[in-house]
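All protein chains but one are shown in place.
What follows is chain A.
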Amino acid sequence: MAASGGEQTISGYIQHHLTNATVGEGFWTFHVDTLAWSLILGFVFILSFRAVAKKATTGVPGKWQACVELIVEFVDSTVKSTYHGKSPLIAPLALTIFVWVLLMNFMDLIPVDFLPSFAQFIGGLLGYDPAHVYMKVVPTTDVNMTFALSIGVFILMIFYSIKIKGFGGFMKELYAHPFNTPWLYWFNFILEVVSLVAKPLSLSLRLFGNLYAGELIFILIAGTIGLWQLPLHFLWAAFHLLVIPLQAFIFMMLTIVYLSLASEEH
């Protein structure tokens, strides 16, 4: 809380919460907290689903299997209604994105000081200055995380475009659209490249922006208004509870849409 350090200011408190734990210099800096939490949650996802997959019964499913099957069927029906091609990758990709992003977003609902304070406590025990032990627990509030996801999707978009339409078809889509006259090809090209690049950019920044804003408001409530933060925290958490699955769903949905656009002839 704000009262934990006497000389700590509100802006210092906020700043502290928005700083990643880092290792390395320059470009080769790693955000250890983002990496650690995203990997933990990713493994939570694949191992818990793998546990179901390993002993999936075709008879009466257990409760956890029923839950997993619910999510899988939801993703499957979403993919089937949007993506009409046949690809063994799209549905598992959508499932991974949905569940992983959902889990990472849910980290936002852990009270903002719990894990950072715990990290400071451990850091203090290990002999570090607690004021310089950082811990940012929501991986999706890190642009590196969201850009990694959207760049992965972007690579797949280009891969599917070239695979299905050929390199020529892919290029033709870039310059012969929307004005199909040779002297406007240069203009088309600029337009289409911008719209192509805007897709992963908007995809990642939408997720980042929503979660970063949500996190920031949690921090502001915690840092500025003392005891009154409790009902406000509750209110914001209740609202944020809608944002969290919505953003995960939007990310998944847009991934499917972009990939179906990439693999369809125009």
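In this text, a contact is a pair of C-beta atoms (placed from the backbone, for glycine too) under 8 Å apart; a residue touches a chain by one contact, two chains touch by 3 or more; residues count from 1.
Note that in this section contacts and distances are computed from a predicted model.
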Absent chain [UniProt protein name; select from "Spermidine/putrescine ABC transporter permease", "Sarcosine oxidase subunit delta", "ATP synthase subunit b" or "Lipoprotein-releasing system ATP-binding protein LolD"]: "ATP synthase subunit b"
Contact partner of the left-out chain, one of A:I14, A:L109 or A:V143: A:V143
Hidden partner interface residues of chain A, rising order: 24, 26-31, 34-35, 38-39, 42, 45-46, 49-50, 52-54, 56-59, 61, 68-69, 72-73, 76, 88-89, 91-93, 95-96, 100, 139, 142-145, 147-149, 151-152
